[in-house]
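All protein chains but one are shown at their positions in the complex.
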Amino acid sequence: MTDILPDQSEQKRLDELYADFAEAGLIPLWTQRDDLMPMTPRPAAVPHVWRWARLLPIAERSGQLVPVGRGGERRAMALSNPGLPGLPYATPTLWAAIQYLGPREVAPSHRHSQGAFRFVVDGEGVWTNVDGDAVAMRRGDLLLTPSWAFHEHQNVTDRPMTWIDGLDIPLVSGLDAGFFEFGPDELSTRETPGRSRGERLWGHPGLRPISRPDQPNSPLAAYRWVHTDAALTAQLELESEGFAGVIEPGHAGIRFSNPTTGRDALVTIRTEMRRLRAGARTTPVRSVGSAVWQVFEGEAVATVGDKAFEISKGDLFAVPSWCPVTIAAGSQVDLFRFSDEPVYEALGLARTSRGEPQ
Amino acid sequence: MTDILPDQSEQKRLDELYADFAEAGLIPLWTQRDDLMPMTPRPAAVPHVWRWARLLPIAERSGQLVPVGRGGERRAMALSNPGLPGLPYATPTLWAAIQYLGPREVAPSHRHSQGAFRFVVDGEGVWTNVDGDAVAMRRGDLLLTPSWAFHEHQNVTDRPMTWIDGLDIPLVSGLDAGFFEFGPDELSTRETPGRSRGERLWGHPGLRPISRPDQPNSPLAAYRWVHTDAALTAQLELESEGFAGVIEPGHAGIRFSNPTTGRDALVTIRTEMRRLRAGARTTPVRSVGSAVWQVFEGEAVATVGDKAFEISKGDLFAVPSWCPVTIAAGSQVDLFRFSDEPVYEALGLARTSRGEPQ
Amino acid sequence: MTDILPDQSEQKRLDELYADFAEAGLIPLWTQRDDLMPMTPRPAAVPHVWRWARLLPIAERSGQLVPVGRGGERRAMALSNPGLPGLPYATPTLWAAIQYLGPREVAPSHRHSQGAFRFVVDGEGVWTNVDGDAVAMRRGDLLLTPSWAFHEHQNVTDRPMTWIDGLDIPLVSGLDAGFFEFGPDELSTRETPGRSRGERLWGHPGLRPISRPDQPNSPLAAYRWVHTDAALTAQLELESEGFAGVIEPGHAGIRFSNPTTGRDALVTIRTEMRRLRAGARTTPVRSVGSAVWQVFEGEAVATVGDKAFEISKGDLFAVPSWCPVTIAAGSQVDLFRFSDEPVYEALGLARTSRGEPQ
Partner (left out) sequence: MTDILPDQSEQKRLDELYADFAEAGLIPLWTQRDDLMPMTPRPAAVPHVWRWARLLPIAERSGQLVPVGRGGERRAMALSNPGLPGLPYATPTLWAAIQYLGPREVAPSHRHSQGAFRFVVDGEGVWTNVDGDAVAMRRGDLLLTPSWAFHEHQNVTDRPMTWIDGLDIPLVSGLDAGFFEFGPDELSTRETPGRSRGERLWGHPGLRPISRPDQPNSPLAAYRWVHTDAALTAQLELESEGFAGVIEPGHAGIRFSNPTTGRDALVTIRTEMRRLRAGARTTPVRSVGSAVWQVFEGEAVATVGDKAFEISKGDLFAVPSWCPVTIAAGSQVDLFRFSDEPVYEALGLARTSRGEPQ
């Protein structure tokens, strides 16, 4: 802050002052301002890719070696961002994990403040019971377990099943806002219906049960691939016919939403599916907030900041805050994406910039 | 206000005063208070039923005798509430009409501030083009033409088609809020797709196109019977299984909603479909605001205030403000209902009372 | 709709058809479309001025001849718009009346769905008790009696007092939404504090009592002239200093607002005070919805549609929907204005156009 060297007596007084800061529980701003308040976001998290081909065998080995049950609760392995060493966080706000449930296994009931979803890249045979409502998990489906809903999983088949979990664990942890409760040891239900009660009540386009009030999180327990696929297909067809609908040329996208409010399916987590035509390339976008993407089908190159990742089915990658991201599709490619954007929108902190960073 | 008879000179002064009121453009409150501000709503509109069997032949005769075209714009015959003589209003806020479009006929393009919907009890073959989007009209469907959207109808078949129109004409007229504009004389499109673009973009449960912002009226151009029927069926099945969902025992109901907000499909008009099991009877409800019901299928007795109407397919009846209504289902019965309740909710004037009026 | 004259037999069938329409309770749209749905709002209400110099003596004569008490409830004389003959309505949605309370008189307690305010051009000495909270009424003050709050007035002086009442009576009447209840015959309080409890709790800029929740209508019982005057003065001073704040050059304005939401003080009625510098002239504005203005102080020419009114203290004038209005200030002029704009905003029907109508 000054170019003038302090003389010796001044330096001594300064040293004493800094010692007294420490003793008094004070830390001066002027030595840290740039770190505390950088010119633009300077995330510790880094762009990173986790390969499905690498994760899947490890998950399977866990299935053989690690039991699932009360205490640990879930056989879930969290993606740890290399920029956040030692922390099981894909980004500073988002938890992403691969979960593995062996044949006939059960993961016990609990609930927590943290909001959660499951997304299934492959497989089926598990039902997640959400407040006693049995929700089938199948390829391409998004399943919700909103804040404070009891949930448990059961595999009713002789084959294991794997999926990804997304939660706001880091956010809730940083805010010291988490509550957790164990549920009953017995399964709430052993039913295995094709459609959950949540879907039967809420899964009709634009139709609300008159008897049900608004809810902060979506009451639609599951978003099925058949609908997601149809919606993306329609957008690209409309584009071909010359009509609006896609995000940009060759780039379709839907957001999973809460039918009682039209807002995000979960209060704190945005969930979306994108489809790119083969050869399409998205405009670079940088946003405040972080995201995790997973390839559902197809091949692409994702450029995140100064890194380029060749990605294919199941691969996951993290996008830190204010880091530009572009996807270039090799084949037609479907990508599941989740982010913390609703948090920034709610707090007046959202910022987005499109186009090549200057 | 006083029992004491005024003496002659006072009476003379009073007479002069009242004459001066008139001359000055004043009207005293004290002679009108009870009419202006009754203890409870005292609607001029009355409970009334219009028989489909009576309306349909008249609509057909109009089709033979009255051309449809620019100026009159629509071959629509409005239900006129007997309590509102000379006014083409089903209730003080709602317009309900039967519209008839002959074989190969076209109703020309226009737009207006008034929000509108169509509901089809029977028939098909007409497409309504809403801002250039061709929307098929079929039995059981609800079709929207929101405020200020250009719309036109064309019958592409050799058979006539009939449906009901619902609008907020009386409300908008009472508020002096209406604008109207003629569209081009040529049809915007002659396409006859099975699904409109609005449905292709928005008709997926819980899925929003990322590219589209919130809108005050629903962008989902059509609510198809197949979905409505499925939603009602599911509610009754859930009830049989012991789960929540119905409005009350034996009484299922869905509200047509705007997927961008979760609110009513139209800003000023609530639209709903109810299904009663055979033998079910709804709790009497009285609400501020008025409604029109139409039987879609089945037979029932509707008790509206002190009148009981035996109703069957196509019959329409009006429920004035604060008038209790109960439906007793003979067979299983499906009823379409529209009302002005969103207006009262927006203005802090909503009130509802359930159970037998005391 | 057709230039071809029907032949005799067709004419006969048409006559029969129209007769059957009437008998069946139907009214065809095509004969009325232009009246029902005009190209732009075609209000029956007309621009009109009521002169304070004419109203005041009539109010005084009423004070001598007409008692105030239970049944008639208030000695209020409503401004009747000449375009709405026989109706005590200043506009299709707004009631405006001059109320007169004689020395030591009391107007008894009641409550109603209709929202109300009082505005005082001159005088003092009356307290209006709102749910038992005694609110002094003084020159320049706006006093609220929101929907369903019990209220009563008492004059504690030996002089009469006059003020204007504004209510949404026509709106609530047209919507059949009004409830009314008589209160106790005894005054709820005889206190005459300088500040009401509502003001003591809420009358601090930007400060909310932590213990109080949001309310649809403002809990601030009174908006005092001293604050209104200061706010208007500040806007004009800021303008002189080169800073933003005024509506347009020479034209300051404040809106009375609900401190729990920042919205209008009353759900259905907008209330504002405007101040124009001597010589200033407002841009013509036409809005959907209607308004009533009253001169609080000063002289101006108000041009409403094609009528020009020279107005001075106490004069009231009505502005129908979509009718352009301009004020040209002779002296510095203060104008109180109330309108139904919140209704249109809530219902998606608001439209405003600035500048000379084309």
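Labels for the chains are A, B and C, by order of writing; each one numbers its residues from 1.
Rule of thumb we're sticking to: a contact is a pair of C-beta atoms (placed from the backbone, for glycine too) under 8 Å apart; a residue touches a chain by one contact, two chains touch by 3 or more.
Note that the structure is predicted; figures quoted are calculated from it, not measured.
Enquirer: Could you list, sorted by label, every displayed chain in contact with the chain left out?
Expert: A, C
Enquirer: Which is it among A:Gly25, A:Gly194 or A:Pro213 that touches the chain not included here?
Expert: Answer from the full complex: A:Gly25 touches the omitted chain.
Enquirer: Just name the one of C:Ala265, C:Ala291, C:Ile311 or C:Ala329 that touches the chain not displayed here.
Expert: Within the whole complex, the residue contacting the unshown chain is C:Ala265.
Enquirer: Which listed residue (A:Ser109, A:Ser196, A:Asn217 or A:Thr271) would be found touching the missing chain in the intact complex?
Expert: Missing-chain contact among the listed residues: A:Asn217.
Enquirer: With the full complex in mind, choose from C:Arg70, C:Arg190 or C:His204 the residue touching the hidden chain.
Expert: The missing chain is touched by C:His204.
Enquirer: For the chain that got dropped from the picture, name the residues of chain C it touches.
Expert: Counting over the whole complex, chain C touches the hidden chain at residues 197, 199-212, 214, 218, 220, 223, 227-228, 230-231, 234-235, 237-238, 243-247, 253-262, 265, 272.
Enquirer: Tell me, which residues in chain A touch the chain that this view leaves out?
Expert: Listed in rising order, the touching residues are 1-2, 6, 10, 13-14, 17, 20-21, 24-34, 36-43, 45, 48, 50, 54-55, 58, 61-62, 64-82, 86-88, 92-93, 97-98, 112-114, 147, 169, 171-181, 216-217, 267-268, 288-290, 320-322, 340, 343-344, 346-349, 351.
The criterion applied here is as follows: only the chains that are shown with their structure count from here on.
Enquirer: What topology does the chain contact graph adopt: line, ring, star, complete, or other?
Expert: Chain contacts: open path, no cycle.
Enquirer: Regarding the chain A and chain B pair, does the interface count as same (over half of residue numbers shared) or different (under half shared)?
Expert: same
Enquirer: Measuring from the mean C-alpha position of chain B to the mean C-alpha position of chain C, what distance in angstrom results?
Expert: Each chain reduced to its C-alpha mean, chain B and chain C end up 30 Å apart.
Enquirer: What is the distance in Å between the mean C-alpha positions of chain A and chain C?
Expert: Each chain's C-alpha centroid was found; their separation is 52 Å.
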